[in-house]
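As you look at this complex, bear in mind that one protein chain is not there, while each of the others sits in place.
Read from first to last, the chains carry the letters A, B and C; within each, the first residue is number 1.
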Amino acid sequence: MNAKDVAGWFQRYADVIEEKKAWLTELDSAVGDGDHGANMARGWKEVRNQLKTFEGGLPEVFLLVSRTLISKVGGASGPLYGTAFLRMSMFLKGKEEIGHDDWPALLKAASEGIGQRGKVNGGEKTMYDVWAVVSETAEKRAGEPVRTSHLLEWAREKAEAIRDLRALKGRAAYLGDRSVGHRDPGAESTVLLFETLHQTVSSRGGNGRER
Amino acid sequence: MNAKDVAGWFQRYADVIEEKKAWLTELDSAVGDGDHGANMARGWKEVRNQLKTFEGGLPEVFLLVSRTLISKVGGASGPLYGTAFLRMSMFLKGKEEIGHDDWPALLKAASEGIGQRGKVNGGEKTMYDVWAVVSETAEKRAGEPVRTSHLLEWAREKAEAIRDLRALKGRAAYLGDRSVGHRDPGAESTVLLFETLHQTVSSRGGNGRER
Amino acid sequence: LKKVMNQPEQIVKEMLEGMILAHPDRLRGIKESGVLLRTDAPVEGKVGLVSGGGSGHEPAHGGFVGKGMLDAAVAGEVFTSPTPDRILEAIKAVDSGKGVLCIVKNYTGDVLNFEMAVELAAAEGIEVDSVVVNDDVAVEDSTHTTGRRGIAGTLFVHKVAGAKAESGATLPEVKETARKAIGRIRSMGVALTPCTPPEAGKPSFTLEEDEIEIGIGIHGEPGVKRTKLLPASRLVRTLFDRIREDLPFKAGDRVAVMVNGMGSTPLMELNVVHKELMACLREKEMKMVEAWVGEYMTSLDMAGFSLTLFQLDEELEALLAQPADSVTIRRGGN
Partner (left out) sequence: LKKVMNQPEQIVKEMLEGMILAHPDRLRGIKESGVLLRTDAPVEGKVGLVSGGGSGHEPAHGGFVGKGMLDAAVAGEVFTSPTPDRILEAIKAVDSGKGVLCIVKNYTGDVLNFEMAVELAAAEGIEVDSVVVNDDVAVEDSTHTTGRRGIAGTLFVHKVAGAKAESGATLPEVKETARKAIGRIRSMGVALTPCTPPEAGKPSFTLEEDEIEIGIGIHGEPGVKRTKLLPASRLVRTLFDRIREDLPFKAGDRVAVMVNGMGSTPLMELNVVHKELMACLREKEMKMVEAWVGEYMTSLDMAGFSLTLFQLDEELEALLAQPADSVTIRRGGN
């Protein structure tokens, strides 16, 4: 994927977030403060605006997203997503394309960023669980080509699996056992990110990079 | 009626008020501030308490009621009823019985007291209308014996008739036209007073004073 | 009925106890009387100021007892005027020999009970007088009816009469200042929800999810008009126009404003209202010199607000700016 492809991914994601805003907010109402949808929508709407006139290279797209989320979202998800995109931008410095074999390290940068920023470990029922599983599984399969369909599949499975956990970080942690059974809003918005990635890549049809 | 009869009347009225408290409050909620039942109940409960150990004569029973209502009820109805009973007490000074021909002047004293205290005229849709009609009609029939059944009938008719008026005094006045069609709480508690008077007199059965 | 309380019949007594316990430096009570006093009452050489009314309007009136404002507040049962004997106790407790002024809101109950108390006090040889506040422009002002209600604007009267009394003025002088203020204060309110009196246990009226009631009083009485919920800007303009035209207020007027929450409207919304109100004032070239934004005269748990405008002159503006030290209104010297 080059800068333009990535910009397309993010534009599409901005649309998806707008569409799923109410659902994300509903998830957050059950376990948190009911603003994850609004938070994400505020940030990604601005990303879409910025992208309209954007001309830069691959790392710059990620940097733009990072800066925009950090300065528009607020809440927990702003700095967390902002850090993830910042680390990805740093990893991509000097590159013009994300190749198949870049994914493990790229995702690792994002995942570590979130882990550090959020002082979070796996199994604490946050968006980190999804980022971590995607990055780790991709890394384990080193050598084999990583398809976006795989990323999406791992992300989905993980988001589903952590429903049964008791949240230890984020607002849902205040609920204690009552958080069990509920979806984590940040994990779900992360799944949507990978879903949109996969759709973006698939819809480019026959240009073969995904195959 | 002697002091004991009157005390019986007031005791019975205290019971009736307790019973009709919710209804009076409901009437007041529609056009006022929803406390007429509670106000009356607070005052008359104390009247009943006081009467338990009361030993005085006829004017003293009325004075006891007046003082108790003034110091326990508050609101508009406290001073108004308080004044009515005070004036009746004053009229009865030196008497030991209320005779048939005392009623017109006794009621006039009460009615004028309310009129002065409330700066109220007839047709303004307050308890005054009921007191006034009872007193005036009794006066007009001077010579004929006044039966409590008549008092009750005139009171009831008037309370019914003023439903269609627009209130000009008391809280209901704030409603303007919206007060039309509603019962006036103070008029209704006054009707209950005459109803209880009639029941008290009737239930004394064959002692003949009513006939 | 969801309230933080014990027995509904005890709520007024317990609330007063709580207030005294929270502010022992400012308030003391007279046992079983619903009266809250300045700790230093009666204040030598000062006209005493007494106000009060039914409970359910907190912080009114106890929150305005203190140096520069009231000497005593008398609390009745919820939404029920206090009885004459309680008011009399307050009058006696604050009389230093310089006389006492009662500031009464125009409701039949309050007027009658204060009137009887004043008669009783006068009979005991106390120099005592009263003024009646009737700032609510929602209600027709006619000498043939009950007339206008006294609502939140009453608190501006407490402030200026309090400052005047503190200056050592005589009873007629304090009364004159209070009357002048009353003539220049206008208010009007709106409810988004009814309130629920603790004993009644039921809402005072019902409103649909998208309805509001304009021109409400402070006792859960229905208002004068029911309409659809309006945006803050239109709602404020509706009340403002009615208030402004009534006096009328005019370009160049220096005014104090009050945006008063009815009990359960968040400060966030009251500040939005204030912003809209300032837009109205700017448009009409009126100058705001003082703003009270918060809860001053509530109606239990009603949602909504009232607006008050107070047309100042030099004396009133200076009095308003004088120090005060009550629980709710505190300001230092200038």
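Operating definition for what follows: a contact is a pair of C-beta atoms (placed from the backbone, for glycine too) under 8 Å apart; a residue touches a chain by one contact, two chains touch by 3 or more.
Since the model is a prediction, treat every value here as computed from it, not as a measurement.
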Which displayed chains the unshown chain touches: A, C
Residue in contact with the excluded chain [from C:I185, C:I243, C:A303 or C:L316]: C:A303
Hidden partner chain, touching residue among C:T238, C:T265 or C:T308: C:T265
For subunit A, residues in touch with the removed chain: 25, 29, 32-35, 38-39, 42, 70-80, 117-118, 124, 168-171, 173-176, 178
Residues from subunit C at the interface with the omitted partner, ascending: 2-6, 11-12, 14-19, 21-23, 55-56, 58-59, 63, 192-193, 209-210, 212, 229, 231-233, 235, 259, 263-275, 278, 288, 291, 293, 295, 298, 300-301, 303-305, 325, 330-332
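What we mean here is this: only the chains that are shown with their structure count from here on.
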Whole-Å gap separating subunit A and subunit B, where each centre is the average of the chain's CA atoms: 77
Between subunit A and subunit C, centroid-to-centroid distance (C-alpha), Å: 55
Separation of mean Cα positions, subunit C and subunit B [Å, integer]: 33
Contacts with two or more other chains, residues of subunit C listed in rising order: none
